[in-house]
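Only one protein chain is missing; all other protein chains are in place.
And then chain A:
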Amino acid sequence: MSVELGHYALVLALATAIVLSILPIWGAWRGDRPLMELATSGSLALFGLVAFAFAVLTQAHLASDFSVKNVWENSHSLVPFIFKFSGVWGNHEGSMLLWLLILVFFSALVAIFGRNLPDTLRANVLAVQAWVATAFTLFILLTSNPFARLNPAPPEGQDLNPVLQDVGLAIHPPLLYLGYVGFSVCFSFAIAALMEGRIDAAWARWVRPWTLAAWTFLTAGIAMGSYWAYYELGWGGWWFWDPVENASFMPWLAGTALLHSAIVMEKREALKIWTILLAILTFSLSLLGTFLVRSGVLTSVHAFATDPSRGIFILCILVLFIGGALALFAFRAPQLNSGGLFAPISREGALVLNNLILTVSTATVLIGTLYPLLLESLTGEKISVGPPFFNMTFGLLMIPLLLAVPFGPLLAWKRGDLLGALQRLYVAAGLAFFVALVFYYVENGGPVMAVLGLAAGLFLVFGAVSDLWFRAGIGKQAMGVAWRRLVGLPRSAFGTALAHMGLGITVLGIVAVTTFETEHVVEMKPGMTAEAGGYTLAFDGMRSAVGPNYTEDRGHFTVSRGGATVADVWSSKRLYTARRMPTTEAGILTFGLSQLYVSLGDPMADGGIVVRIWWKPYILCIWGGALVMMFGGFVSLSDRRLRVGAPSRRAKPVKAALEAGE
């Protein structure tokens, strides 16, 4: 397939997006049905065109067509098949195309599943989506064309950055973008609502599934990215507070707040204006993240290339969309009727507290991320804001939130009973504290404060269980009744409990690994041994090996415990031949939830080698918790209340009655 067809499809996509940006709004304003209907079919066509362009680029990568500049720069004929495929988005141009593809994918989903939305709202939402699509299609066509040709075609490619040659690249960016870009739907709903000047509980019900879906994918994407960095970089760290990480973490924090405030709006018609603002801010943070990562203001593995014109273009998109949206908000928000009041101690009050803490901590992360950039552009002074800053601010601010989470679901709407919630939770709190003490005693070491951290994590887990426990009335009702009540609980109740439990598991993992982790840097010669986490590692020596597009020196270690050999592990240093670039491939052994992490350093003159060995107790809880959160998101998403287009509950009994009548 010729890449020019892909280029052509992208130009057609631009034209479609422009038409989609204007006509449906015009139709919604005039009450012209056919024009509004155009939004649905147009969004599907737009998705088809972008998907075709993406397929063409993928084909070029798979076929190693080095006459395409993008393929030549980022691929090599010897790269394994899977990396040829994931290499499509392992570069600036391709990843922007993936961004666009996912954006129009969400538009198409809204077009398909939004059949029961009011016609005007659907037309407006899809039109706003098309504005974003127009901006990014223009960006790709003008500054980042993936279909540029080279003449004459080089015989061999320059290879994909070795750090990216990993299955992580196949999974992490698509998941992350599904989350990041998914928030565009919330943004479009917010803008459409502002344009129509009408927002009610139904609006919140329509927006919630999209928020939930985006949040779920973003959770998975961030966790996947963190695990990838952990095993690939060989530094043993799983979160660096790197600006690029913060760029994905901020939309997650704001999205979490949005998820919760939309519940208040749906159930109680309160916090309307705030929810709209959060929807705008969340996607603005996604756009900001795109800017930080793609513009080259930061140097990182994610900033594939630094071309100033791209940075300025994205900055313009950023200013246009965020500025425009906030201006519209400022203009329209005073006209929206605000919702009812509620007591500070109530479910709404708890959710407001959640929103307050989440947005304030998002703001601290934002300040820590942008301050060095601002200072440098204003005064030329160069500073770095590192993990100590974020641990001190974000870490401290999160503590009240973690303690408050289990109370939220136990408080009633409107007027809650804090004492009642306390009575229901003291068993969970006591148990959490006791288990934390035992945990601390068994692991033996670390600061005493860690007990409180562990207890906070366990409190979240036990608190989530107690919520389900009391809702089902276990202990108060007969077993059968309690079981039926438990099974009959709405799926969203299970989703909430799972998500909160997952958060607890992640907290537990973070506290456990920071407290009980051990690290040894030792110089080893063949035959020497080292100890870590109760295991003995014997270094057997180095061996050379050749991979498809690299050579490597591999060190072999035999791991034993109490004299018995339990496992063995290879750890290596690779040299990717095409780019002459070395990488460290850490050797990782999993024991239950804990891991032994072995990374090689430099060879010494006397034949020894520097080896870095970490014992990472319970580290898998960090990502395991995120998986549980993600699972909670999916369970919640399957709740029929949120299924846009699901037949209403009434349908069933009526049908049953009819059948009974026959």
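Rule of thumb we're sticking to: a contact is a pair of C-beta atoms (placed from the backbone, for glycine too) under 8 Å apart; a residue touches a chain by one contact, two chains touch by 3 or more; residues count from 1.
Convention: contacts and distances are computed from a predicted model.
J.: For the complex's missing chain, which UniProt name, "Lauroyl acyltransferase", "Dipeptide ABC transporter ATP-binding protein", "Autoinducer 2 import system permease protein LsrC" or "Cytochrome c-type biogenesis protein CcmE"?
T.: "Cytochrome c-type biogenesis protein CcmE"
J.: Using the touch definition from the top, which of A:Val68, A:Val352, A:Leu537 or A:Ala626 touches the missing chain?
T.: A:Val352
J.: Among A:Val19, A:Ala333, A:Leu370 or A:Val385, which one is in touch with the chain left out?
T.: A:Val385
J.: Just to verify: which one of A:Val167, A:Val521 or A:Ala545 makes contact with the chain not shown?
T.: Touches the omitted chain: A:Val521.
J.: Among A:Ser75, A:Gln165 or A:Thr583, single out the residue that touches the unshown chain.
T.: Checking the options A:Ser75, A:Gln165 or A:Thr583, the one contacting the hidden chain is A:Thr583.
J.: Just the residue numbers, please: which parts of chain A touch the chain that's not shown?
T.: Touch with the absent chain occurs at residues 73, 161, 163, 234, 298-301, 304-307, 341-344, 349, 352, 356-357, 360-361, 363-364, 367-368, 371, 381-386, 388-389, 392-393, 396-397, 521-523, 573, 579-584, 599, 601-602, 604-605, 610, 612.
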